[in-house]
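A single protein chain has been omitted from the complex, and every remaining protein chain is retained in its original position.
Each chain gets a letter, A and B, in the order it is written, and its residues are counted from 1.
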Amino acid sequence: MSDLEARVRLLEDVEAVRQLVSAYGLAVDSGSAGATAALWTEDGTYDVVPQPLVGRAALTAMVDSEGHRSLIARGCAHVLGAPHVLLDGDRAVATCHSLVLLRDAERREHRVWRVAANRWELVRTVDGWQVSTRVNRLLDGSDDAAALLAAGLAGGPS
Amino acid sequence: MSDLEARVRLLEDVEAVRQLVSAYGLAVDSGSAGATAALWTEDGTYDVVPQPLVGRAALTAMVDSEGHRSLIARGCAHVLGAPHVLLDGDRAVATCHSLVLLRDAERREHRVWRVAANRWELVRTVDGWQVSTRVNRLLDGSDDAAALLAAGLAGGPS
Partner (left out) sequence: MSDLEARVRLLEDVEAVRQLVSAYGLAVDSGSAGATAALWTEDGTYDVVPQPLVGRAALTAMVDSEGHRSLIARGCAHVLGAPHVLLDGDRAVATCHSLVLLRDAERREHRVWRVAANRWELVRTVDGWQVSTRVNRLLDGSDDAAALLAAGLAGGPS
């Protein structure tokens, strides 16, 4: 591979990571359970409080759950911030904020229900880039979320 | 065109689409009517409830309207989420969330006034990429917005 081709491949890799992360909100807010699960590897993990989801079947079940469907029916948006991407060959880490906005019909506006820090660990597979682990921690003043964000910077915490 | 050049061109196309979408918020929140309309083709459509806008003159009139100017005077931000981009030669579809935040002087904060799903249909023209149609549907629990988001995923709804 030429130097220039290697540089193009790096750009393509970052682009693929951005596409994966931007697909998440479309998938969950449309109730597309299969498309959501397909962002992860077969045995991928969504490490979210209070209960981590492990494997595509668990992700599918989350999107198909009554709880999730009631969020969609009420008016719900999962908005992901622009990810900060660190590439390392066939692995990548993307770190970003996420907001979950919920319609409040009475106030005629959306409430900012959940604000979290997210770490997406991705792997290059024969089917393209996929999520091996996503960690989500609420930005509620706990140290966990701050540590997650710091770890997503190129030089790590400082 | 070499293989490598074709790959570079794809990256440039995605980048051009991101630039177009990111220009929208700058244009409308600064009251730049001409710059807003210039994002669309001459006969482009902004399909928004309750009244679709058709053609650049209608887009210019929207930004120049008293209603829009009063939003800016009050303190207004049109924030677009990171678009998920599907390219197909000289056409592209970019799908993202959008938020309209309005200053509430009394509460000394911004209200999340409108949260919507957006489908940007773009075409390559002699003047670069332009929007042929943008569809905006509020995320208020209606099926329209969910269907729009699902259609923006690579494999379509699932």
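One rule holds for everything that comes next: contacts are C-beta pairs under 8 Å (C-beta built on N, C-alpha and C of every residue); 3 or more make two chains touch, one makes a residue touch a chain.
Predicted model, so just to flag it, every value in this text is computed and none were measured.
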Filtering B:Val21, B:Ala117, B:Val131 or B:Ala146 for touch with the omitted chain leaves B:Val21
Answer key for B:Met62, B:Leu80 or B:Leu122 versus the chain not shown reads B:Leu80
Checked against the full complex, the residue among A:Leu59, A:Leu99 or A:Val135 that touches the missing chain is A:Leu99
Of B:Val112, B:Val131 or B:Leu149, the residue that touches the missing chain is B:Val112
Had the left-out chain been drawn, it would touch chain A at residues 4, 7-8, 11, 14, 81-85, 95-97, 99, 111-113, 115, 117, 138-141, 145-150, 152-155, 157-158
Touching the unshown chain, chain B contributes residues 2, 4-5, 8, 11-12, 15, 18-19, 21-23, 25-27, 29-35, 38, 72-77, 79-83, 101, 103, 109-112
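Note that only the chains that are shown with their structure count from here on.
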Chain-centre distance (mean CA atoms) for chain A and chain B, in whole Å, is 22
